[in-house]
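Every protein chain except one is present and positioned as in the full complex.
Right, subunit A next:
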Amino acid sequence: MSRAELLSPEGLRIDGRRPAELRKITSTTCVLSQADGSAYLEHGNTKVLAAVYGPREARHRALVLHDRAILNVELNVAPFSTGERRRRSKNDKRLLEMASFVKQTFEPVVIATLYPRSQIDIYLQVIQHDGGTLQACINATTMALIDAGIAMTDYVCACTAGWVEREAAIDLNYIEESSDTSEVTIAMLPKSSKITLTQMESRLHVDKLEEVFRLAGEGCKQMYEVMDKTIRDRAEDLARKMAV
């Protein structure tokens, strides 16, 4: 398999983007009528569906906390989501790990003390996987939680960034991820610039760290603009309908 050139001499990436450019983002909320909140998010070709149920009666009495809600995240990747059809079991270690990342990302942000003795369930479904699944899951969860009316201190915006050949780039797609680039995912609260999740599995030279992080931060701010616009449009639309 010939190694594709990840960064052209003009500075364009393999899909024609500039290094600091995000993919096209499409987002909708309230896609599932049965869930309390739901969102569908697309980062280019990566498509994720998030459903939030709650706060509702906890399933396992033993896990109930008397003063706050517990967060439960389940991640499911469809077998047709990658290039090769592969069925993943529910207890796949990788999926459980990603689900626990999402849970840890939201635990400090959701004001769980408002909902004692209840449970908030977050179900994520990856429909198409083209790089940046964790960032898409986190962003979709944010929108679904807001759609469900669950109190949060701020949005959580996530963005991947990495070092592609000679430059730092954000929002890596599948081809860039699977080749020799180092990739870091950052989840940030845009208002205070506080970071709730940093995740990296590869190796990154410390000299490049600052640039990559800075670019990821800017990517998160851009994500925030897009997500906020969707939520605000929908909220205004609903508010106008219900005020009639």
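By definition in this document, a contact is a pair of C-beta atoms (placed from the backbone, for glycine too) under 8 Å apart; a residue touches a chain by one contact, two chains touch by 3 or more; residues count from 1.
Definition applied: contacts and distances are computed from a predicted model.
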{"item": "Name per UniProt, for the chain absent here [options: \"General transcription and DNA repair factor IIH helicase subunit XPD\", \"TXD16 protein\", \"Origin recognition complex subunit 2\" or \"Exosome complex component RRP4\"]", "value": "\"Exosome complex component RRP4\""}
{"item": "Options A:D36, A:E167 or A:E183, residue touching the unrepresented chain", "value": "A:D36"}
{"item": "Residue, one of A:R117, A:K208 or A:K221, that touches the chain absent here", "value": "A:R117"}
{"item": "Where the missing chain touches subunit A, by residue", "value": "30, 36-37, 55-57, 66, 111, 115-118, 146-155, 189-191, 228, 231-232, 235-236, 238-244"}
